[in-house]
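Structure incoming, see below.
One chain of protein is taken out of this complex; the other chains stay put.
The block that comes next holds chain A.
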Amino acid sequence: MTRPTLRSNESVEGAGGRRKRSSARAAGLRTPGWVAWLFVAPALIVYAVFVLRPIALTVQYSMYRWDGIGTSTWAGLGNYVKVFTDPDLFASILNAVKLIVFFSVIPVVLSLAIASTIRRIATSRLALVARTVLFLPQVIPLVAAGIAWSWLLSSTGLVNQLLRWAGLGGVARAWLGDFSTALPAVGVIGAWVLLGLCTILLLSGMSKIDPALYEAARMDGAGPLREFVSITVPSLRQEIGVCVTVTVIAALASFDIVYVSTQGGPGNATMVPGLEIYYLAFTERQVGMASALAVVLMVLVLLVALPIQWLTKDRSS
């Protein structure tokens, strides 16, 4: 999972100022262009070897039938055709799309509410505690979180104990082992993990909103809800954009939570592309098919993430 660095207006301005100064110096000294390449080279080489090369190889492999060891045979676009026509493979892509509701919609909406609540009590100790508790899932390794949640959600776990205690024993079930509840249960784990990240992002965004705006709104007779809709949300456009992007990618490319909690079961109910790629490559030894699905997944992520980036771009600058 990617952890985006927080960006505030201040640092952007700082960088801009520096650029102006350094370009002025460059004009005076006439540094030849290749020196710049020299400085970039170490990072560029690492990027090329560990990012670009694997991507290029994946695209290449996706055109072959190959078991990972022996000789390969050219398959052209056959693997891609199979990705879209094999019902099992296509179902895994659909599951990932369904997960967006849990990994993205719920955390973003909830974290907006939580962040504005925390902002109101910003100075109290409770706010600090709330921030820490909410961010904790980001610190815990996903595998540990997955194991803990599979205990909570097991048939004798805490969730069912609470349900039985509240007299709802009829609802109690093995949440991760039931066809109708397994995918939502996995989604809840993801929502729990990503809620903290979004909350912290939005909180930091809120801290840069000019308090005078709220004062002016209050003088015009705006209530808390009006303030939220007219000032907070529009000012957080970029932060919300980052939240949505990161969480949507987490949903589409999910692997660890599913692998630890259900392994795609029961009966493929929680199979997602990330897991399917892993099974195809390492269990079924169809490296070509796995690569094709990986390329499709990458394109899908780009298709979803790029419009979000474009929509939430800050057009004022």
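Points to keep in mind about this one:
Rule of thumb we're sticking to: a residue touches a chain if its C-beta (ideal position, glycine included) is under 8 Å from a C-beta of that chain, and two chains touch if they have at least 3 such contacts; residues count from 1.
In this section, contacts and distances are computed from a predicted model.
Chosen from "Protein GlxC", "Lrp/AsnC family transcriptional regulator", "NAD-reducing hydrogenase subunit HoxF" or "Extracellular solute-binding protein", the protein name that UniProt gives for the omitted chain reads "Extracellular solute-binding protein". Among A:138, A:154 or A:238, the one in contact with the hidden chain is A:154.
In the complete complex, the hidden chain is touched by one of A:43, A:69 or A:139, namely A:69. For the chain left out of this panel, the touching residue among A:176, A:195 or A:257 is A:176. Not every partner is drawn; the one left out touches chain A at residues 48-49, 52-53, 55-57, 59-61, 64, 66-72, 74, 88, 154-155, 173-179, 262-268, 279, 282-285, 287.
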